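Take a look at this one; I'll ask things after.
Showing just some of the chains, left in place.
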Amino acid sequence: MRILVTNCNTTEAMTKEIETGARAAASPGTEIVARTPKWGPESAEGWLDSFLSAAAVLDLLRTTEETFDAVVLAGFGEHGREGARELLDVPVVDITEAAAHLAGLLGRRYGVVTTLDRTCGLIEDSLHSAGVDRNCVAVVGTGLSVLELRDEERTESALLTAGLRARDAGAEVLVLGCAGMTGLDRKMSAMLDVPVVDGVAAAVRLAESLVALGLRTSRAGSYARPLEKHRAWPGA
Amino acid sequence: MRILVTNCNTTEAMTKEIETGARAAASPGTEIVARTPKWGPESAEGWLDSFLSAAAVLDLLRTTEETFDAVVLAGFGEHGREGARELLDVPVVDITEAAAHLAGLLGRRYGVVTTLDRTCGLIEDSLHSAGVDRNCVAVVGTGLSVLELRDEERTESALLTAGLRARDAGAEVLVLGCAGMTGLDRKMSAMLDVPVVDGVAAAVRLAESLVALGLRTSRAGSYARPLEKHRAWPGA
Amino acid sequence: MRILVTNCNTTEAMTKEIETGARAAASPGTEIVARTPKWGPESAEGWLDSFLSAAAVLDLLRTTEETFDAVVLAGFGEHGREGARELLDVPVVDITEAAAHLAGLLGRRYGVVTTLDRTCGLIEDSLHSAGVDRNCVAVVGTGLSVLELRDEERTESALLTAGLRARDAGAEVLVLGCAGMTGLDRKMSAMLDVPVVDGVAAAVRLAESLVALGLRTSRAGSYARPLEKHRAWPGA
């Protein structure tokens, strides 16, 4: 089975980290291929970035000549999910919803810890439209930008603080609200003594499950194939 | 006062219709300038189109050299609204929310009649994130594509059918769920004997109101100015 | 265009202030006429006052011999709105909903700062029935009674405290939850660096917009014309 994992930003180093995380989570027979959009923001932090990222990721998906059994969208809280489902015949799993789905199996209420506060609203909206917001009690920002996550010490400390706030709000499970945090889930789980779900790992396993069970995106209604029409893709 | 009205698709004829509608709705001293994105779909019908459109409209907004007092986004149910609010210092009003806001002043429950069924979900999500979904009892598709709206007779008949379905669901007010339907609001209102709100007209008036009252988008929280960073805009 | 603005209490000085605020917000060609109910409470603070006020305002509306193009109900959180819509053929805009509608265009979440804590529930219910409560994160009382608002210094200080509490709860925009606070919106906006919406101003502009667009209250369903019957109005 081959799964395409798309980064939501143009930072190659982050694509690598996502790839590493995805591979660590994948089943033995699964091949993980990670790709970076050709254009877009170097990091996605806010709606402007997110809409730019969504179009760039969709552009990547429509122009890729390789074939895959499933696609994982590795942008936490970012837009694009529903468009990818229209565009592709294979299952599409977004890391935001994936983490929330697994978190829901591990505790009665969960919380999300993420980067800048400005991304919290995006995450809340994404969880809502995915239908998994009911048991989410908090989306807490750390004040760190996506690219500052490379500073491990600072990141750990900030995540710990945010995690405690989520716990106080009633979270029994935590979700790491950013891609490219491989390894931090286990550290944080040890520190806070609650399960911590990483979206990339969750999405890879969910994508594998859908493929194994022969389940594909519904074409009835919302995610029907895109109509034939003229679409002027940028640069094309 | 100058208001920029952006079409969400690349069809110039539709930009013209939107411009006509906006001008008809504007106050005497208001100048309306309508613009078409340089790239994107020829019509927006579904999430793929909507995300492509959102990036294209944002690209248009960031590259325009003219200055405006407010911006109206003339894509019903389309994405981009929040990104435009981050990007611009002037008020941004989306026709989806605008129509819903005025509809809420005219009856206890309202409904939306729109083009293809596949756009209903987009509209529902847009009304929800704008915080005006509570009193919406139905979003009803006509089965017509955006470009088929040029066939007036067929459009009127389809809108009538959809409008009756919305009425049956409890709608006391109707919203026209597509830009470029100038004049259809009055016809439909006469046929169904309920108020019918056109989003472009509503948005122009709301944008004027915000400007007149000196109100601007909050920079505290969600719609803070975009961070300085590298964003590779397509073709740029 | 002539707009009638009704105070919800019998305090003439407050009617004057409301009139001043309404005039400041109105478009050049709009004539503002403010009226005081002939009976009712000297200030509306709680349900008893609100129901008494509602009947008194409706009595004023049914007995006025002048004609108007629209009516603005200047009682924040007070009852009566739906009755006025049944009674009158012209658009009716309540300052509670009006402020919330505009606030929703300026930020992702808004909050209300108001007078006594006992009025918070009234405001919450009013926002709910108007369908604009979804994005309201806090209704915060200042502990000041309506008539104490004349003490400007104390009012400013109390509003500032309440505004900070709303900000902490996630409000990106604030709404002034009382009529007759002309000028305080700008001061508060400057102090807290968020947009602050005054309901009277918002309602005047929304009423003008409805009139300009030829939109009237729906007579289909909830706000059908009152049935002919015997109604013993007090004192009549």
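Letters A, B and C mark the chains in the order given here, with residues in each chain numbered from 1 onward.
As a convention for this text, contacts are C-beta pairs under 8 Å (C-beta built on N, C-alpha and C of every residue); 3 or more make two chains touch, one makes a residue touch a chain.
Just so we're clear, the structure is a prediction, and the values are computed from it rather than from any experiment.
Undergrad: Could you work out how many identical chains the complete complex has, if 3 are displayed?
TA: 6
We adopt the following convention: only the chains that are shown with their structure count from here on.
Undergrad: Connecting every touching chain pair, does the picture come out as line, ring, star, complete or other?
TA: Looks like a simple chain-to-chain line, open at both ends.
Undergrad: What chain sits nearest the middle when you go by CA atom centres?
TA: So the chain nearest the centre of the shown protein is B.
Undergrad: Is it true that over half of the residue numbers where subunit B touches subunit C are used by both copies, so same, or is it different?
TA: Answer same: the two copies use largely identical residue numbers here.
Undergrad: Just give me the whole-number Å value for how far the CA centre of subunit B lies from that of subunit C.
TA: From the centre of subunit B to the centre of subunit C is 27 Å.
Undergrad: Quick one: subunit A and subunit C, Cα centre-to-centre, how many Å?
TA: Measuring from centre to centre gives 44 Å for this pair.
Undergrad: Residue numbers in subunit C touching 2 or more other chains?
TA: Those would be 108.
Undergrad: With touch defined as at the start, can you tell me which subunit C residues reach subunit B in the complex?
TA: These residues of subunit C touch subunit B: 25, 27, 82, 91-93, 97, 101-102, 104-109, 128, 130-135, 167, 170, 172-173, 186, 193-195, 197-198, 201-202, 205-206, 208-210, 212-223.
Undergrad: How about subunit A: which of its residues touch subunit B in the complex?
TA: That would be residues 10, 38-43, 45-52, 54-56, 58-59, 79-80, 82-83, 85-87, 117-118, 121, 125, 128-129, 145, 221-224, 226-227, 229-235 of subunit A.
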